[in-house]
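One protein chain is absent from this view; the other protein chains keep their places.
Moving on to subunit A:
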Amino acid sequence: MKAVEVTGLTVTLDDGSVIANDVSFSLDTGQVMGLVGESGSGKSTVGLALLGFAKSGANITGGKVVVGGVDLLALGPKELREARKKLIGFVPQDPATALNPAMRIGTQLTEGLLGGKKENLPRIRKVLEDVGLPSDDAFLRRHPQELSGGQQQRVAIAMAVAKGPKLIVFDEPTTGLDVSTQARVLEMVAGLCCDNGMAAVFVSHDLAVVGTVGDLVTVMYAGQILETGSREEVLLSAAHPYSIALLESVPSTRQRLPLVAIPGRAPAAGAKFEGCVFADRCAFVEDRCREAAPEMVTTSTGSQARCIRVEHVLQNQKLLVKEPLHHTENKGGDRQAVLSVRNLNASYNRTQVLYDLSFDVAPGECLAVVGESGSGKTTMSRCLIGLHEEQTGDFEMDGKPLPSRLRDRPKAVKQQMQYVFQNPYGSLNPRETVATAVTVPLRHFYGERGKAARTKAQEALERVEIPWRLADRYPAELSGGQRQRVAIARALACNPSLLICDEVTSGLDVSVQASVVELLRTLQDDGLSMVFITHNLAVVRSIGDQVVVLSKGRVVESGAVESVLTDPQHPYTQGLLADTLEVDRSDAETSDLTG
């Protein structure tokens, strides 16, 4: 008997739309399944449904979840509570919000267990040691907010493991963590499942994470499983067009690949479909794809895929092997730097966070600034644009000295330097249409109004591939990727010479990230200089010409992207690179070392 058997699991919203449709899989003891999908794919819904839980407004309307011989969905409320206490553990995405701020760690760790607090304490202490946390009473008496993010995540994992469950569901547990912490957490997860004989479902949007931790990989889209199989089957020889497309959009730290975005937009949760759910965005679509929903078929690689043309796809995808992009070195030549920064020091509430940063941005070049959270990279970008007050240092723009504070800078300089924020949900005014958002800077800098301004706005939106028919929509009606494009268009409307992008892709799905990265790359080809702040080395490889590695407010390494990422000199960069997970690729041998 399998440890976990899920058949026909279906979750429906109150209005009748299906957000998880006929999901079936099974796991052996000790096996880890990676459940991967983009936002809205229903992966988290499935993760919660495995515990017999649906968020308010949704209901589990069908299927079986058999764990350790018990069908959870057939239990009454009291039995279900008992089953949750001993059979299944759950590790939430964000432990900072999932641990109760008003309760001590010790209470939260022991309360979910059968039996009293006293008899469970020794076991709790052992599990805390297993996850690398202190286990003394002083630690148990702490509140969650007295722990660091990594510690909170370990507490959440310990909480799930302590009951000795048959199955653990991990809901994106490493999304908020730095790469090095993530690497350690994943290692721990694999070890715990193996040692304790637990099956695990690891929900994630990150293919590299899933590829590292999962024995099996299942790809979800629009509430359905589109492909499932072993890690090698799904990631190395993907059969379903969606899996292939998803893999094509993942950037690599090893080589500068063209990223292929998936055309169109991911369907909203609960959308209704006649035929195949991916038909509208699929490169291999035929008329019969739209006629009836495809059944799961076993492919020649061994995986199972929901596609009627799967063999055709498998034979033809080989043609899609990508050529690495090559750099033209020294784009900037000896021309004067667009922006040069000397001895930038900045502090936050009188605590120094940046120490003596100096770098140049050459014309037409993209300077990538990379670092983990807390490295000061966002403070640095705010210093560049002049929003940060507590700073000293010398800036020069096109050879002319630049005041450090925004309010001291002349209007022309403000127009030359534009900023794109990390979160497009927060950086666009929700009460302004797309057209208004883009015309506001035109009016401010050039005094243009009415038709002239709208024409220019249209040009700017076309550059970011936002069709003009979206111009009168509000940000809430756009997808995350579209919003970020509008934010970029708003910056472009000012006709800047330098664009500062602060983690512009980190809130986006990989396929959307691919389209934004490709967009920025074309803008760069048009001669725009960029400072691109990110924590993601693979994105650095995709877009950067020069790179600056920040650690604890200091530049530890800088240079051309190829040399730094291929042959890092500083141990910090080496560690960062070693901890960055990579989706294994069949064509990974090629290298763009020579440029």
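Convention: a contact is a pair of C-beta atoms (placed from the backbone, for glycine too) under 8 Å apart; a residue touches a chain by one contact, two chains touch by 3 or more; residues count from 1.
Simple rule for what comes next: contacts and distances are computed from a predicted model.
Student: Can you pick, from "Fe-S cluster assembly protein SufD", "Alpha-D-ribose 1-methylphosphonate 5-phosphate C-P lyase", "ABC transporter permease subunit" or "Spore germination protein", the UniProt protein name of the chain not displayed?
Tutor: "ABC transporter permease subunit"
Student: Just name the one of A:58, A:140, A:159 or A:384 that touches the chain not displayed here.
Tutor: A:159
Student: Of the residues A:85, A:123, A:454 or A:521, I need the one that contacts the missing chain.
Tutor: A:85
Student: Of A:38, A:178, A:206 or A:582, which sits in contact with the chain we cannot see?
Tutor: Residue touching the absent chain, from the options given: A:178.
Student: Which listed residue (A:147, A:246, A:530 or A:583) would be found touching the missing chain in the intact complex?
Tutor: Spelled out, the listed residue whose C-beta touches the missing chain is A:147.
Student: Considering the whole complex, not just the chains shown, which residues of subunit A touch the missing one?
Tutor: 48, 51, 53, 55-56, 80-85, 90, 92, 94, 97-103, 111-112, 132-134, 142, 145-148, 150-151, 154, 159, 178, 180-181, 184, 349-350, 372, 374, 551, 571-576, 578-579
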